[in-house]
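One protein chain omitted, others in place.
Letters are used for the chains, namely A and B, taken in the order the chains are written, and counting of residues starts over at 1 for each.
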Amino acid sequence: MELKTVGTAGTLESSDIMITLEPAQSGGIEIVSFESSVMNQYGRQIKAEVLASLDRLGVKNAKVTVNDHGALDCTVKARVECAYYRGCQCDVDGTYPWGGVIR
Amino acid sequence: MRNAVGREIPDELLKSDLRNGKGYEVYQGKGYRDGKYIKKQGPTTRIYQKPTESKILPSIREAVIKSGLKDGMTVSFHHHFRDGDFIVNMVMKEIVDLGIKDITIAASSLGTAHDPIAEYIEQGIVTGIQTSGIRGKMGEVVSQGKLKTPAILRSHGGRVRAVEEGDVHIDVAFIGAPTADEYGNARALGGKSDCGVLSYAVVDSEYADKVVVITDTLVPYPNFPASIHGINVDYVVVVDAIGEPKKIASAAARMTQNPRDLMMAENVAKIMTATPWFKDGFSFQTGAGGPSLAVNRFLEPLMVEKGIKMAWAIGGITGSICELKEKGLVGKIIDVQDFDTSAINDIRNNKNHYEMTASEYANPANKGAFVNKLDFVVLAALEVDIDFNVNVITGSNGVLRGAPGGHPDTAEGAKCCIIVTPLTRGRMATICEKVVTVTTPGDCVDVVVTDYGLAVNPKRQDIIECLDKAGVKHVPIKELQEKAYSMVGRPDDLQWEDKVVAILEARDGTILDVVRKIKPCEI
Partner (left out) sequence: MSIPRPKPEKFRLRRTMMFMNAQKPGLIKDAYIYGADSIMLDLEDAVAENQKDSARFSLYHALKEIDYGNTEVIVRINGLDTPHWKEDIRVCVAGGADGIRIAKTESAQDVKTVEKAVEEAEKEFGVEVGRTLLMAALESPKGVLNAYEICQASDRLFGVALSGGDYRKCMQVKVIPGGIEMLAARGHMLMAARAAGIQCFDTVFTNINDDEGFRAEVKQNVEMGFDGKSLVNPRQINIVHEMLAPTQKEIAEAEKIVRAYREHAAEGVGVFTIEGGKMIDIAFVPGAERVIKLAKASGIYEGDL
């Protein structure tokens, strides 16, 4: 499944993270903007989690915007996945690969 | 040199003349300077033998000129107007407009109301900052290393000591006052912007060479009972407004409804009742933050149940402790600052509610401040580490954004110091391996209460015994830290440059820690 349109998930609330994925033909994963309220201590880990989630989902090319307000890893994953499936225009009531690429 | 809380303090700071040429020692532990003798450094003061009708000058500019303020001098301010303060910015603007440079600001505290000062720092006009609190833009530019000398951050008690001991000499004190008479007798009540008390400014009025009182409400002489006495005042200036009342005192601080805060507050109250100090006639201070403030609410039924009363409460005062007093559960309130309009109204009515000076409150170098007689203090924290050291000054990004305030003073003085904080805030572990900056040393901190359980400093076996006897569960603090890291992950270490941007003085004037310039984060 490929990104067809811009997919966004998450909010700007504390403990949440907003992820925006924009489809791209080439150029790999490009992080257009990365903001975090815990940049110095967790920025590196959050970025790694975003990239790992995109890798699991098989996203090869995309422009990524990250706006974090102290999300835990489980929330980072959830928002990346949700943004991806929204960008793929997947049926909201899916079926989704729980335990497969979503893990 | 490594100090008693394990922090490396650069040797060049110890030899520096930041402490008026006296050099610095590193922090040696709780009570280190007890019993030593000092000579107080009085001001140079002018004789006013011939009667004059009035000390009123037409403008702040005139007062700056008359005061003889010159390049390289130190000016001081108080922070009773909190986020509503106009004084600092008005005075600094005149100083800058007059072309005076190399100014040190020695304030009791500074806040976001003073963002314009950041620009004067960047322009190199303000070259020194001595304060308790530093936040907002000023915190940022100082953290970026733009202030010429390291900022010196002190507790409220430590500031009084530093002024009296001559570590900092105030050339001109500018004291904003809700009311004043033509001779400079000043009060914090009866004006347009009442702040209740002027406790922090008293030492300035007594130790500065020149004292300027600035008010927006001139009242007939004598303005008594005065907080700032006219005998210490050189000039009086009347301005349109000294501050914004709404930001000086919020409406009655509403008790938190946050269930997490309430749960922690309830546990703090339970811990207090398990100790021997929770008996008729006990004394108490609590902070104005969510969980600390809410302790008042849970103390009430416990006091009623045990049939005991609090003899006195001190500190920054809120309506909630005044309410307890009105219900007959608190004997006296001794007030160093007011946080809300209810507290201000309470002291206005003056029923067992009294103003004290910052020295009476917390100065370690007088003959026994109120904090020395305190049974319990409940305080908040940005971080606490496994050695019980507390940070209330630097954020997780290493930037200055807080204030030691009375934290280190009350923690050292009180018989039982309880820190209350959630285990994590967003993704930040509040209970961590090593705090970014030590502002209150661990040897003064006794109990840490979180939403995931509580820990007692192993130095306080007496408290551990009490809690065990009462069946109050506690865990080693290491366990709390590990739980926090298991949730949020282990944080990366902050990356610092060598340059010291701020010095954290212990209340006795030794160096507790330094804050260095933070490297920009690249990921």
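The rule is short, and it goes like this: a contact is a pair of C-beta atoms (placed from the backbone, for glycine too) under 8 Å apart; a residue touches a chain by one contact, two chains touch by 3 or more.
What you see is a predicted model; the values in this text were computed from it and never measured.
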Given A:Leu12, A:Val32, A:Ala48 or A:Cys74, the one touching the chain that is not displayed: A:Cys74
Residue of B:Ile65, B:Val238 or B:Met263 in touch with the missing chain, whole complex considered: B:Met263
Residues of chain B in contact with the chain not shown: 257, 259-260, 262-263, 451-452, 486-487
Those residues of chain A which, in the complete complex, touch the missing chain: 9-10, 13-16, 71-75, 77-79, 81-82, 85-86, 92-96, 98-99, 102-103
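The rule we apply is simple: only the chains that are shown with their structure count from here on.
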In the complex with chain A, residue positions of chain B that touch it: 396-398, 425-428, 487-489, 491-492, 494-495, 518, 521, 523
Of all residues in chain A, those that touch chain B in their complex: 14-15, 34, 37-45, 47, 69-73
